[in-house]
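First, the structure itself, so that you have it in front of you.
All protein chains of the complex are present and in place, except for one that has been dropped.
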Amino acid sequence: MEQLTADHVHVHHIDPVEEYEQSKFGMWLFLGTEILLFGGLFATYAIFRAKYPEMFHLDHLKLDWELGALNTIILIGSSMTMAIGVTASKKGNNKLLIIMLAITIICGLVFGFNKYLEYTAKFAHHIYPDTSIFFSLYFMMTGLHMLHVFIGLIVLLIIMILAIKGRYSASYNTHVEVGGLYWHLIDLIWIYLFPLLYLIG
Amino acid sequence: MNWVPEAASSFAGKVDGVLWFVTVLSIVFFILITVLLIYFSFKYKRKTENDYTPYITGNQTLEIIWTVIPSILLFVIFAYGLIVYKEMRTPPGDAVEVNVTAKQWIWIFKYQNGKSTINELFVQHNRPVKMVMRADDVLHSFFVPAFRVKQDLVPGMYTQLWFNPTKIGTYDLFCAEYCGTGHSQMLAKVYVMSPEAFSRWEKGDEEETTTFASTKSPEELGKDMYSKNGCAACHSIDGSAGVGPTFKALYGKNESLQDGTTIEVDENYLRESILIPQAKVVQGFAPSMPSFKGILTDEEIDALIAYIKSLK
Partner (left out) sequence: MATGTAATISEPSFLEYKSGFRSWFYTTDHKRIGILYLVSISIFFIIAGSIAIVMRAELFTPESNIVSPHTYNVLFTLHGSLMVFFFIVPGISASLGNFLIPLMIGARDVAFPKLNLGSYWLYLIGAAILLFALLEPADTGWTFYTPYSAKTNTNVILLTLGIFVLGFSSILTGLNFIVTIHKMRAPGMTWHRLPLFIWALYSTAILQLLATPVVGITLLLLIAERTLGIGFFDPDKGGDPVLFQNFFWFYSHPAVYIMIIPAMGVISEILPVFSRKPIFGYKAIAYSSVAIAIISFFVWAHHLFVAGISETAAIIFSFLTFLVAVPTAIKVFNWLATLYKGSIQFHSAMLYALSFLFLFTVGGLTGLHVGALAADIHLHDTYFVVAHMHYVMIGGTVMGFFGALHFWYPKWFGKMLDDTLGKIAWFFVFIGFNVTFFPQFFLGVQGMPRRYATYLPEFESLMKLSTIGSWILAIGMIIMAYNLIKSLYSGEKAPDNPYNSLSLEWQTSSPPILENFKEIPVVTDWSYGYGKKG
């Protein structure tokens, strides 16, 4: 344990190993709650799909599965670059980390842009969240996911700035690893959303 | 005072049986726990600062006992509750159907012979009835304490319950699921009638048995109609604001309508508003009133108008 300093400064656990362990554990717990948050929507999806198989079939045909597939590839790719970045950071390769973070962020932005194209195309065809239960689900699920992408992008941006400032080294890269976990979750959720909405609807 | 309400359906006694069983069991445990609690508290009250206390951390036998015994008793309660529940949920094949529609804040009952009533349910003594129910707007719940029945009414789906009334009399029907401002006024009466009285009512020989007595003046009759048809849930008679306009000093008043025009409240407007409520809605109020077409007779509408006119 650290020593108490004489002027009673409130010192917390500086031990990086301990902090790393705690942060990672905390992030895993948080990811669990995120999955439960989406779990509510997945349950809704299952209930209404069982109730209205026809509607789900007809409505899903109106989705642009090619654009969705492209987005899936982009997001999986970004997850990969993120993983490379984390490994690089662990080895102390800060430069590679920054490059990988930049690519990841660009992928995220492209994903968001595609989503924007998709939404506007839907609106142009007068398809809105209240058009049908299927589209309610489509907009809620992809919208909530998009919100997570935005938050993820902000997190990654902050990490990149800190990386440029040289805050991370082989012995300290908690943020990178924890932020990476969050980005993988965003990717993981999309991997479920894509087939459920675009392919088997 | 008897702690359970009058039991007036075939399974009310059985529900009371479950209630009694759980209550007696609860009282036994409650007394056991309370007596021990008080006994220990005084027997082992601190005498000196250095009282001897033994180092007891547990006792496996005891702990097994008080895990197993409650478990068994709990299972018995579950099973007993289940058996009676099964009966409550299984209507006999010969049950007469009544269609129930609930909306803010009235009950509408439609019978197989085409009759329909508002806030009054007529059933025959010792004849099982099955309520086929739906809600028009929000959730409601059909609750007759004397019959020990309750079932939510849900928009977009039919729910049902049944009972066999075993005592002639009048019973309260409550809405038990919160449904908005008029929730606590969404009350109705259940009339359990002898077979003879019921068939007279069914044939309509005797006008509504309880309502139409020609000795009453139109205003008195209108007052009866006012309280029986659920008008009170929305329209006050003391000038206070409700879901709909107050009846006090309504007659002769100039009301502004939603389309911007004004209208003087006369007999024709009142009649139209009772039969086609959405035709001319007063500004500031939602078009939520149900139509009373086919529910109120012309004489009853006359009486109601007479009553409104009397509220100066």
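A few remarks follow.
Per-chain residue numbering starts at 1, and chain names A and B are given in the order in which the chains are listed.
As a working rule, a residue touches a chain if its C-beta (ideal position, glycine included) is under 8 Å from a C-beta of that chain, and two chains touch if they have at least 3 such contacts.
This is a predicted model, so every value here is computed, not measured.
Just so you know, the chain we are not showing touches A, B across the whole complex.
Touching the missing chain, out of B:14, B:228 or B:309, is residue B:14. Only one of B:5, B:218, B:277 or B:290 touches the absent chain when the whole complex is considered: B:5.
Taking the complete complex into account, residues 3-5, 14-15, 18-19, 22-23, 25-26, 29-30, 33-34, 36-37, 40-41, 44-47, 51-59, 62-63, 66-67, 70-71, 74-75, 77-78, 80-86, 88-89, 137-139, 141, 143, 145-146, 148-152, 154-157, 159, 172, 174-185, 187, 240 of subunit B touch the chain not shown. On the side of subunit A, the interface with the absent chain consists of residues 1, 4, 8, 10-13, 18, 21-23, 25-26, 29-30, 32-34, 36-41, 43-44, 47-48, 51-52, 55, 128-130, 132-133, 136-137, 139-140, 144, using the contact rule stated above.
Convention: only the chains that are shown with their structure count from here on.
Between the CA-based centres of subunit A and subunit B the separation comes to 50 Å, rounded to the whole angstrom.
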